[in-house]
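The other protein chains are all here in position, but one chain of the complex has been omitted.
Then we have chain A:
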Amino acid sequence: MLAEAGLTVHRGETVAVTGSSGSGKSTLLHCLAGILMPDEGQVLLDGERIDDLSEERRTALRRNRFGFVFQFGQLLPELAAVENVALPLLLAGVSRREAVARAAQWFDPLGLAGLEQRRPGQLSGGQEQRVAIARALVARPAVVFADEPTGALDSVTGGQTVALLTGLARRTGAGLVVTHDAEVAAACDRTIAIRDGRTAAAGLTGAAP
């Protein structure tokens, strides 16, 4: 349940949303990403409301302007790593050849070179998360949403992963990271704390409209 929850994320910025389990941080992310519809309030993207869009248009928004990274990657085990990365492009109607070619370009920068044809089951946890990050970024989204992206990783791998994620998210657009991990939050530009469904500014430039 959310109440009086609000935040603004600027282009080129990454924001961490922190809070205890059940505080509503994931629900906030789902509302901002068009996965859930808030009962009240507004969600704006580049000044335009997206919370009142049809289900079809919100789907298109997720496909074309948003990227997602989740705790357990949510890679499709049936597809090779490079095909998983290409998935958003394939869903957008890009030809398989082009989608895979564009997806493959992300493997070297993310330290995944040579793992393109591996299935998710053949990757380590850290590698899986980096594939998920590549998938989130491959369509050059305006916003990358990450929900506990390091929750299943050890601290070293987690630190590397979040550094990669925030760095790339800043370059392609903006990033919103939901986490209960202070180290992950510290890697973001600012932090918004959420408690009992209410947001409170924290960190460097906390802002809640």
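Rule of thumb we're sticking to: a contact is a pair of C-beta atoms (placed from the backbone, for glycine too) under 8 Å apart; a residue touches a chain by one contact, two chains touch by 3 or more; residues count from 1.
Simple rule for what comes next: contacts and distances are computed from a predicted model.
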| item | value |
| --- | --- |
| Chain not present in the shown complex, as UniProt names it (candidates "ABC3 transporter permease C-terminal domain-containing protein", "Decaprenylphospho-beta-D-erythro-pentofuranosid-2-ulose 2-reductase", "Molybdopterin dehydrogenase FAD-binding protein" or "CAP-associated domain-containing protein") | "ABC3 transporter permease C-terminal domain-containing protein" |
| Contact with the hidden chain (one of A:3, A:76, A:163 or A:182) | A:76 |
| Of A:87, A:115, A:133 or A:162, the one touching the omitted chain in the full complex | A:87 |
| Contact set of chain A toward the excluded chain (per top definition) | 30, 35-36, 55-56, 59-64, 66, 68, 74, 76-79, 83, 87-88, 90-92, 96, 119, 135 |
